[in-house]
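The complex is shown incomplete by one protein chain, all other protein chains being positioned as in the whole.
After this line comes chain A, so read on.
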Amino acid sequence: MMRLRLTALMAGALALAAAALAAETRTITDATGRQIEVPADPRRVFAAGPPAATLLYALKPDAMVGWPRAPGAEDLPFLRPETRDLPALGRLTGKGDTVNLEVLLSARPDLIVDYGTVTATYRDLARRVQAQTGTPYALIDGSLPTIPATLRTLGDLLAEPERGETLAAYAEATFAEIDAILAAIPEDRRPSVYLARGPEGIETAARGSINAEIIDRVGGRNVVAAGPDGLATVSPEQVQACAPEVIVTIDADFAAHVGTMPEWQGIPAVRDGRVYLAPSAPFGFIDSPPSVNRLIGLKWLADKLYPEEARIDIEAEVARFYTLFYGVTPDRAALDGLLGAGHPGE
């Protein structure tokens, strides 16, 4: 009898403590300088777009309430089983579809995280959604160089500081490794690169655009110099005139057919067999989304651009990155599937 009462008492105390913990909040400052009150240990986090979802997945997958878009069948083997069946809730920001705020609320998030460009528009959107839903909305700067800092900040915010530190250390080591490789390669030995998108390969992203940022970071000279921050279309004649030494593509169709498309013949990259298909599961190596997934893209790209100097065991690196960030260790066959597709013509 005594024991039973004690157990009940303890259970009651525990419940009280849990409730107190859940209700506990703290105030942080987000990338736009807004003071927001967030739960001390966010349990249900809504990612406002694909970049934020990838970041959240890497840091605290069990806090995800859904995906912006449902992962494709080819992505599922590389995702943690518990996240595979999360609902597709839409995206809150960006150029595309806007999530229904009632759908957002019915997911009962205690925190909304957006990760990307910080502009007045996004700041205002964050303020409005927060006011309308009563859910704290943190906006985090999505640029490539700030990834280590972002991983620490968000790790802290999500009450996963050790996880944030581990991933941030990896990111810093990756940047250092790339810098070490680049230090040994003079400007004139860095190849010119064209990023081909779409089945015809004529969609691209210009130097400085977020979609091609990692090409700039590994020292590739993007042949499309000026363009909008985003995607641009060029004619094959333009690519012929630019004569890129390397073509990086994210389109499997294009990679498979470029060798036989008449208008691409004679381009140095095509002639020399230096057309590389970037892996895309579960997240892209180049962009889509522009998030922490680009860290492995940096190494992959360094390996492709400087096969002699980089000396990267890319299969081991991919396995390590997937284990660390995605929580899934790809086996031999999965690695071949990912990277084998990146070796057209081999």
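FYI, a residue touches a chain if its C-beta (ideal position, glycine included) is under 8 Å from a C-beta of that chain, and two chains touch if they have at least 3 such contacts; residues count from 1.
Throughout what follows, contacts and distances are computed from a predicted model.
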Checklist entry - Looking only at the UniProt record of the hidden chain, which name from "Sulfurtransferase complex subunit TusB", "Putative membrane protein", "Iron complex transport system permease protein" or "Potassium-transporting ATPase KdpC subunit" is the right one? => result "Iron complex transport system permease protein"
Checklist entry - Which residue among A:A120, A:A183 or A:A226 touches the omitted chain? => result A:A226
Checklist outcome for this item: From A:V234, A:L295 or A:I312, the answer for touching the chain not displayed is A:V234
Next on the checklist: In the whole complex, not just what's shown, which of A:G266, A:P307 or A:G340 touches the removed chain?
Outcome noted: A:G266
Checklist entry - What residues on chain A make contact with the chain left out of this view? => result 50, 69, 91, 94-97, 197-200, 202-203, 206, 224-228, 230-238, 240-241, 253, 261-263, 265-266, 287-289
